[in-house]
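All remarks here apply to the structure that follows.
With one protein chain removed, the remaining protein chains of the complex are shown where they sit.
Per-chain numbering from 1; labels A, B, C and D assigned in written order.
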Amino acid sequence: MYVQLSLLILFLPLLGFMILIFKGKKLSGKADWLATGLLSLALVFSLVLLVLKLTGSPDETLTYVFNWIVFTDAMLVGSLAIEFGIMIDNLTVIMLVVVTLVSTLVHLYSMMYMKGDKHYERYFAYLGLFSFSMLGIILTHNLLLMYIFWELVGISSYLLIGFYYEKKSATNAANKAFIVNRIGDFGMFIGIMILFAGFSTFSFGALFDSIAAGQLPFGSEGWLTASGLLIFCGAVGKSAQFPLHVWLPDAMEGPTPVSALIHAATMVAAGVYLVARMFPMLTEDALLIIAYTGAFTALIAASIAVTQYDIKKVLAYSTISQLGYMIMALGVGAFTAGIMHLITHAAFKAGLFLGAGSIIYAMHNVLHDQHDHKTDAQDIRNMGGLKSKMPVTYWTFVIFTLAISGVPLTSGFLSKDEILAGTMAFSSLNGHWLLPLIGLTVAGLTAFYMFRLLILTFHGKPAKESILNGIKESPKLMTIPLMVLAALSLFFFYSINPFGAPGGWFYSVIERPMSIVPGNLQPAGHELFQDAVKSVHAMVMTLSVLIAAAGILFAFTVYQWKRVSADQLAEKAGVFYKGSVNHWYFDKYYNQLFVDGTLAVARILHWFDVNIIDGIVNGTSVMAKGVARLSKWIDTNGIDGLVNLTAWVSQGSGKQLSKIQTGRVQTYLVYVAFSFIVFILLFNRI
Amino acid sequence: METTLQWLASPGLPHFLIISAMLFGLGLMAVLSKRNVVMVLMGVELILNSANINFIAFSRFTDFSLNGQMIGLFVIIIAAAEAAVALAIILNIYNRFKTINLDEVNLLKG
Amino acid sequence: MEFHLLGIGILTWIVFLPIAGMVIVLLLPDHNRQAIRWTAAVVTGAQVILAGILYGTFDRSMTGINNADSFQFIEQFNWISVEAVPWFGKIEINYFLGIDGLSILMIILSSIIGLVGVISSWNIEKMTKGYFALYLLLLTGMMGVFVSLDFFLFFIFWEVMLLPMYFLIGIWGGPRREYAAIKFFLYTFAGGVLMLLVMLALYFSVAYVNPAGESVHTFNLLHMMNPDYYVDGSILSGVDTTWRYVAWLALFISFAIKIPLFPFHTWLPDAHVEAPTPISVILAGVLLKLGTYGLLRISFPVFPDGTNYFMFLMAILGMISIIYGAFCAMAQDDFKKLIAYSSISHMGIVVLGIAAMNTQGMVGGVLQMFNHGIITAVLFLAVGVLYDRTHTRGLNDFGGIATQMPRYTGIAMIGMFAALGLPGFNGFVSELFSFLGAFEAFRWVTIISVSGIILTAGYILWTVQRVYLGALPEKHKNLKDLTLREMFAFIPLIILIVLLGIYPAPAIELMNVSLSHLVEIVTGGAP
Amino acid sequence: MVENILHSISHFFPEIVIVITLCVIIIADLFVKKKSHTTGWILFCGVALAGFFVFLQTGWNESVFYNMVAVDPFASFFKILVVIISLFVILFSMKSGELDEYKVRISEYYMLLAGMILGMFLMVGSTNLLLMYLAFEMTSISSYVLTGFTKRSEKSAEASMKYIIYGAVSSGIFIYGISLLIGITGEMDIYGINAILVSGIDQPLILSISVLMIIVGLGFKLAIVPFHFWAPDVYEGAPITIAAFLAVASKFAAFAMLIRFFTVSFMGAGGIGELGVWQTLEGMNWNLVLAVTAALAMIVGNLTALRQDNIKRMLAYSSIAHAGYILMGLVVLTNEGTAAILIYTFMYLFMNLGAFYVAMLFSNQLKTESIEEYKGLGYRAPFVSVSLTVFLVALTGFPPTAGFIAKLYIFGSAVSAGWFWLVTIAGITTVISLFYYIRVVRNMFLYRPDEAVLPLQFDLASRLILLFLLVPTLLLGIYFTPVIEFARHSIKMFGV
Partner (left out) sequence: MELTTLLFYLFALVTVSAATKMVLSKNIVHSAFALMFTLIGIAALYVLLYADFLAATQLLVYVGGILILILFGVMLTSQGHSFSSTTVTVNFVPAMVLSVTVAAILIYAFAATEWTLTEPVERTDTVYDLGMLLMGNYILPFIVVGILLLVAIIGAILMSTRMAAVTGKSSNSLR
């Protein structure tokens, strides 16, 4: 039952993809409905699955497995089977719902947003492909399959980012996204190889069992930590953690609904999901590193977001920093909080993007009508005062903003302050006080820049009256998803008590799994941690609320009431301002270091290939003669020069030898007599 | 000293052989050094003769007896034949090149 | 396993059908191009069918490798047999064909590629007759190598391929064809001479006593794999002797040239760039595999000691080829050169995999041979399609092809992504297992090699961007999308790419047993 | 005495037939009208008949004329080779364009050819130093003249002069060496010499000198480095037919003579041992000498050939190189090596004759022998060019042509005797050789001729002859059992 349902959920989107990619054009505009229909069907199924699972068998994990490949009588391991299969537990079903839900909403939204695009069908096809692979990631029960779907979401995001492939920037962004992810996957792949080499299986269950049984890859704890961290590299790539966060902002080149679905709600969260899946086998050091990575990411992303003007860029950076939050949460062991934040964030960040989308849509239409192609439809400096013109968008946007800033009564508040509590507890246990500090700072920053965004976009005077007059509220198809998401961004979906998630159903179904790594590598025990959380909870809550409030207030003073001029602030900030504006120069230096570096190496090696190796091949004396001359010589002598191995030498010696052939009999005879004597003297044994 | 004198006093096989060796060397010399083809030919004759001296010396001093002379006979005949043909060819050359200097007849080389 | 047609074994059929085709082609009148093409098509088609029969009737459970009884479709009779004389034993050369899990896949590959090649060379107008005659001869050579179990036979087929190749590149090739052709020829011939020497050394060291009680020197590979047949005191007798190592190296070089492995690879780019599209397809699709096939068929089982001794060297060379090829590919502006270098990189993976000496690695390697054959075929066809239309291969002369030729772009993309090792396409599976296997044997080498996948992603995506994406330049505004014929060339390959990507088991179960056995032979110690 | 002579004569039909043919030609020359190849046909029939008698002699193994000539399988093998070659060369001569200008003198040409054939017959058979010398001279003298046969060409004249001077000197050295050998052993037939050597005389120095002088003499005929210098010039100057004849027939005859001389006179008491026959000659390590010369021949021949533009000259160098390969079999004078040599010679015959023949056909039509002029011939004369390609490929030693089998066995014998460095050199030089052979092919096929030029026409007869050479070259590459059997049974010499 579960299995069939989940398989249905998994393959419905794929079906959509198939149909659209091959018969898309034939469907004559019905393509969108088909795709959306299939997706919503999947949504229904996953809701059913959710209910069944949570009511039926909340605390058992079902797996369904079949052999993909079997190596009979392999050396040492006997018969080695590579399994594929699905695993269903509470986390899975919840994630299923989240993904299908957001995906469906985005489908709906896109039907309006993308209307009239010349690759309309293909767009929905790609969406289908993405949903399929995302669901795959969620459902899989083993690392290999995880990796496979991992790559597949990568490729579908590549396709969607590069959807406007005529734009160079778009394709660049797509390449960047894919390659940066590849770097992460490289680590992940090695991690998987280590585990496979150690336990010759891929499936989580088997892995954890054998680790729990005390085996270690290559018998060393170092390798265990390493494998954990290497697999985390995959997460770093996908979830755009430092140092691989650079691709996400560029990924905004894709259509806005895509950004909402992939680069805010679901795919980027896959990294978090991966860490959650691997959580039991992560050693203490690994977790610590993970936590710091997350924290650091959150901080720098937030600091960058403060100064951005492109509406989508701001959201992108905020996404990064929120993801950092989740990673940090998992790192410190606030497992449930992290997951919860993943879900709440999915809702309100998707909402934010869709809202931004509807703004851009409106702006775009206006600009298009006014034949204005200079002004950037995404630059918040060109907006302002939209509040009056597009109320629905505005109010939903407000809700989302409140949620992300962690204001009470919103979902964001619940999860975020659990995370902060977690970090606080963690530091209280083993004195890593930097983590909560960063957490709080980021909370403040978030509140600030989100309200900055809100104010600049909707409040105040418009940059151009002409534009403002043209603006219209977006059509129903686009506003409905917004409302739905806004609703989902309120607290009561997650727990009855607006000030404490732990009481809610969510905490009851998602529990932090037991760590199975050898004792000396275990992070702090669960109970210990829970108590610590309880003790710090109230204090953290107040702190966070205050900080959020401060942030919001500051935002209003600067941008609404203009008490403080932003420019002066920038002046004051100096270095920080510059750094933040330029994304702390990551892209710049990455480009110089890696891209140009690689290309340079490539060119050098190619030169080496053409000249040196061929040179060597073209005969030893070449080295002396000099490469340049060689290649010239090749071209001039054409084929005669190219008795490869021996050409140079043999040609030369051949020439010398034919010099001996003087054509004078007597010279010949001299040679004969000479060689006669030589033979006599040389080979005589006496 | 005594022995040397004695050795000189009774000319035996080695003496003849040494003469033939000398002639061989001289013949070779002529062959290698003379521009004129005819001279080269004479050198060849000399070489053949030196060989002949060997044969006949052997026929005298070893139990090879008359066979040596026999072979000598044949060699002389061969020499004659060869000389005839050679001279004919040289004439031909002269008709073509108007010279019989070896180093001036040198189209084929390399 | 027996299968006869008109009393002639199926392997003989599959090998010599092209020769028959060649004769027919030669008899046909020059101007009747259509007939010539169709003959070639029919012949290669028949080959594919035969290969299909082989696949169907092949017994997955029989090992082969070094055990004559467990080979299938065996055909063996004395071809050359000279009576013994007092001072020398009987001389015997067998016409000995047979296949096992190692060769079956290669046979299928070369038959398919052969057919595809014919389809894609449909528009050869220059001396069509000569072209197809040589082409068919080439096919015979390839098939022959894959089925022959007698070193002498193997060598003959091996060398038979050179001359047609020389002409096919040299006459129908691009501007610098002479250079490329002679370069290819000399390299491979040099390798061939090395192989010849080793072959002779083996021949004189191996002798078995036949029923008549006389000791017979033989080229039979299976006998060469059996330590008991080595004459005491002969050069190659014993284990871990210097001569055996030397022989192994000589053999290895002659194969490495064909693979091609760094640093013997420089002939490949030139050959590819100059060769006409179908020939590039054949070259990359099948000829390169001959190298690795030779390693597996001859070097490994005949010289297990040498193989063990040099295993690490192989791995290192494989690693270098992977990284090095990828980097060189990145520096190319010529589409074909780029693919050529990528071939070097991918064949490096094969070598790494088989050097691992465990089943996963071995299977991965051989599967990679097959997959890479299919994938590069697609890529070269893709280049060919563009080249036919625009007569340029410069990566920077293109852009935005996707808008103009969507169907073509889709197919080419699949090829590209398969080459990039994207899951769901066959390239991924084989690379995965090659690396998994290799990792167990050589940890760091493999880790470095895996970084190659990043580079690969780099140059592939860059190429995709430069050629297919972006704005469409004016001059290409009127390109036609794929014709039906071209589609026919592509479709089977694409299907294979996807099928094997999703469910490779059918391919793997073919060779599983044989390869595990091979691994046991090698790791199980010296002969 | 008389009966001995009579008995001997009964074993001597082939030679006698040749002599008779010679006389018949001389007489016929007086009657038949000039400018016709009648005499050629006479010679053809004569040689064929001789061949028939040789064929009858298969399996005979005795020595006649007071141990002067051996009639044994070994001799018969080479006689058959000579017959085949001669038949082909006679046919070539009838097709040759350059000879046509000398129709008036063509019968002399055939007379001399007959003389040469007779000389070779004697060379391969003779077991007596004197007779060896005579046979040697017989072959040489006629070949000197034949080389200069096309009198009006300076090249030809010069070639003949160089040839005769070089030859005269070498034969002088040869006979001098013989004289020394005879002197030291007191015997003039090789069995006697062998007996003496086995019984053991301790004169290594004089022995070495004499043998070396004999090698110089024969080396001249074999054109092995460093005695090869005459070959390129002579081949280039001589009429192609004669060049072919020299390159194949007289070379083989000399090889036969060399092999027989060494084998018989220097084999140890127990016949031919594992180490070959050299143990009775402790004066020098002979197989090293021969190995060095072989290596030199391969290197020099192949490398120098790279530079040549005249195809005759190129083939000359290639034949020098091939002499080197054959010599590899001689280095180890075991039965195996000898068998390998026989196989090689048999295979080599067809491909080399073929190459020369095609060169002749082309020069008939194009009046050129320059390889550069061959550009585009592949399209003007497909069949001929393809066959030339086959011959050259065979010379390179590619399967599945006869050349490969030849190389296979020669290399094999060397490998089995453990001469690895020699084989390695052979391998490398083979690779080098590929280049100059393929260059011809490339010129023929890789250049399109401009449309103006007409395709070349060859009459049926010449194409047929070509076919006769082409078929064996390919066939023997695929099925060569008979050749090997033949060779392995032909290594039997009288008294071994």
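Here is the rule we go by: a residue touches a chain if its C-beta (ideal position, glycine included) is under 8 Å from a C-beta of that chain, and two chains touch if they have at least 3 such contacts.
What you are looking at is a predicted structure, and each value in this text was computed from that prediction instead of being measured.
Contacts of the undisplayed chain with visible chains (whole complex): A, B, D. Contact with the omitted chain, checked across D:S142, D:N287 or D:S490, is made by D:S142. Among D:H7, D:K367 or D:R448, only D:K367 touches the chain that is left out of the view.
When the missing chain is restored to the complex, the residue among D:V17, D:V82, D:I184 or D:L353 that touches it is D:I184. Panel shows chain D; residues 1, 5, 8, 19, 22, 26, 65-66, 68-69, 98, 101-102, 104-105, 108, 111-112, 115, 118, 122, 130-131, 134-135, 137-138, 141-142, 144-145, 148-156, 160, 183-184, 186, 201, 203, 205-206, 209, 363, 367, 369 of it touch the chain omitted from the view. Mapped onto chain B, contacts with the missing chain fall at residues 9-19, 21-30, 32-36, 38-39, 41-43, 45-46, 49, 52-53, 56-57, 59-63, 65-67, 69-70, 72-74, 76-85, 87-92, 94-95, 98-100, 102-103.
Residue-level contact of chain A with the missing chain is found at 664, 666-667, 670, 673-674, 676-677, 680.
To be clear about the criterion, only the chains that are shown with their structure count from here on.
For the pairs A-D and A-B, the count of C-beta pairs in contact is higher at A-D.
Chain centres here are Cα averages; for chain A and chain B they lie 98 Å apart.
Looking at chain B, residues 31, 40, 102, 106-110 sit in touch with two or more other chains.
Residue numbers of chain C whose C-beta contacts span two or more other chains: 178, 182, 186, 190. Contacts from chain C toward chain A in the complex involve residues 178-179, 182-183, 186-187, 190, 263, 265-267, 324, 327-332, 358-360, 363, 400, 402-403, 417, 422-424, 428, 432, 435-436, 439-440, 446-447, 450-451, 453-455, 457-458, 461-462, 465, 468-472, 503-505, 508-509, 512-513, 516, 519-520, 523.
Contact residues of chain B toward chain D in the complex are 17, 24, 27, 31, 37, 40-41, 43-44, 47-48, 50-51, 54-55, 57-58, 62-64, 67-68, 70-71, 74-75, 78, 81-82, 85-86, 89-90, 92-93, 96-97, 102, 105-110.
Remark: chain B residues 28, 31-34, 40, 102-103, 106-110 touch chain A in the complex.
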